[in-house]
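Report on one structure; see the data block that follows.
Coming up: chain A.
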Amino acid sequence: MVDAKNADLGQSHDANTFPALIALHERARGARPAIREKDLGIWQTLTWADVAQQVRTLAHGLAHLGIAPGMHVAVVGENRPRLYMAMMATQMLGAIPVPLYQDAVAQEMVYVLQDAEITVAVVEDQEQVDKMLEVRAQCPALQHVVYDDPRGLRHYADPMLLAYTDLLEQGRTHHAAHPEHVTAAAAAVRPDDTAAMFYTSGTTGKPKGVVLTHHALIDRARAVAEMERLTDREDVLAYLPPAWIGQNMFSYTQLLVSGFTVNHPESPDTVALDMRDIGPTYYFAPPRVLEGLLTQVMIRMEDASRLKRALFHRAMALARRVGTRILDGESVSALDRLRYGLGNLMIYGPLRNALGMSRVRVAYTAGEAIGPDLFVFYRSIGINLKQLYGSTETSVFVCVQPDGHVRADTVGPPVSGVQIRISDNGEILVKSPGLFKTYYRNPEATAETLTEDGWFKTGDAGYLDPDGQLKIIDRAKDVGKLAGGELFAPKYIENKLKFFPFIKEAVVFGAGRDEVCAFINIDLEAVGNWAERRGMPYAGYTDLAAKEPVYELIADCVQQVNADLAQDPKLHASQVHRFLILHKELDPDDDELTRTRKVRRGFIATKYAVLIEALFDARPSQFIETEVKFEDGRVGSISADVRIEPARTHAPQLAKAA
Partner candidate 1 sequence: MAFFLETLFGGLMSGMLYALIGLGFVLIFKASGVFNFAQGAMVLVAALAMARFSVWIPEWLGFESLLLANILAFAVAALMMFVLAWLIERLVLRHLVNQEATTLLMATLGISYFLDGLGQFTFGSSVYSINVGMPKDPWFAFESIFEGGLLISLEDLTAAGVAALLVLALALFFQFTGTGRALRAVADDHQAAQSVGIPLNRIWVIVWCVAGLCALVAGIIWGSKFGVQFTLATAALRALPVVILGGLTSIPGAIIGGLIIGMGEKLSEVYLGPLVGGGIEIWFAYVLALVFLLFRPQGLFGEKIIDRV
Partner candidate 2 sequence: MTNQDSRNTRIADVMLDMRNISLSFGGVKALSDISFNVREHEIRAIIGPNGAGKSSMLNVINGVYVPQQGEIEFQGKRFDRMTPRRAAEMGIARTFQNLALFKGMSVLDNIMAGRTLHMKQGLFAQALRIGPALAEENRHREFVEHIVDFLEIQASRKVPVGRLPYGLQKRVDLGRALAMEPRLLLLDEPMAGMNIEEKQDMSRFILDVNDEFGTTIVLIEHDMGVVMDISDRVVVLDYGKKIGDGTPDEVRNNEDVIRAYLGVDH
């Protein structure tokens, strides 16, 4: 009951700026925990009253350092309560916090520091201080560097440095001198003032400062808070870089909107432990994190006794069968419910506990395409994991999957207040109260992405499927058309292929052709194990790649993907008709992949032109000799007679995707 009441207070709509929200929580739930940090072995707690109090003092301090409305303050570091409060203090003065990635090297920071005319930077520790000192010459505007953790800074005599505690001290004196200064500044903040600025590292060119208003951020946070019925009793673990809008939305904006508690881990290498401790109720993780956790689980289970493993796998099989349906509240036979209950007692429950997810009520994943198996694993053991879609420019929330309508291949319907339109070239356009105001001092870029009538070009290609859920296909610029004019989204197909553990890389071709063909790189480890279990000897990648059984293995994967595509209203034409397994692994050293392992389509297309022709001419095989660079820089060449295999395709069936 109490929760509900507080919750209402927390959501009460009169507070539309961050300073107002802080004041609200101080009144409504001053004694409730706002920020916890595991420090000195226990969870040190700051109540909303403490936070409000300290933030005001800090604001006075910043004012003393000359921070005025409209100015920018850089915040650099891991998740640390003091850095969060620095952001609040900045906003309280009507100034704008600019979080920077703590792992960026000094020179990467220079541009931002200059572009935003940073005069004061609040940083975590010696590491960040050193960076600031390194770039000070290039950033003359930078006058003060405030540091949280004094360790190792004892002998730094530089006058520009200032300890956080000293800043608070100055804040007190300033407060004594101008008692009203901060309250006045806070009262002057308007909802459509800029609240924060996040720099997005554009794939090309300089990073762009995304300007977001109080209204934009708060409105989106509220929409989701209402949709998910978030109360002030939620616990959130802040473990991703705060400079990333995702983490910032979850552990900062929503914190201030819903008035729940954000928990800061003791150190990066204790996150898992601290997660177990806290057991967040509201959780967010990009697919790679979830992937990592799942691998952990599987590895640890490997050492378990045979009996335990058997039990585990049986339970998991059951979960895959009925788990998600139970979670979605669909009808499941009483017997299965019973068995699932048993499994829950024996396996799922303990597993959630081990992962620190026993208490998770709502969990989101976003950022990249998530493999269906991965996604289903978490849902099947009773963790309400859902996908969402959004970006920095949209204050994150564009689409969120509502409970009960969760699917692996969509990102859900638009959140209330959001409109979505698909441009004729298949790009997703968004209009939402959460949209950014502009790119900071970058009108061209702004003009490119914001239409006059206020639509934001996401740069993603996709479509709304029959039941109104948004389906992301690919980056818009990669989407092409087949000769027949049907949509062709290589990345989408490649991802589908790569979800199979046996397939490491895939490159599909089809733009301007009348059918689709694919290069496959097998995963040497996975397929290698598979081969060994079959007692199939092989000498290295090239040999294994050419084996008949391996081709059958892959062919099966491909036809599964085709079956999938066949059901897709827009992409059924993109089924893979023929594929080949490359005789060598695609390799950054050979410029076939970027350092971040993205395929360089163009380069590959020219390098392996012969193979592509062979594919589309449906030849049985094709000889090729390719140059390769070895680790030691020597150059050699691999030659092989690459087999080309037709893949089974399916007649398009425009049933609803399942």
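We take it that contacts are C-beta pairs under 8 Å (C-beta built on N, C-alpha and C of every residue); 3 or more make two chains touch, one makes a residue touch a chain; residues count from 1.
For anyone wondering why these and not others, all candidates are chains of the complex that A comes from, given by their letters.
Treat the numbers as computed from the prediction; the structure is a model and nothing was measured.
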Next item on the list: Quickly now, which of 1 or 2 touches chain A in the complex? Give its number.
Entry: 2
Check: What residues on chain A touch candidate 2, complex-wise?
Finding: 39-41, 151-152, 154-157, 266-267, 269-270, 273
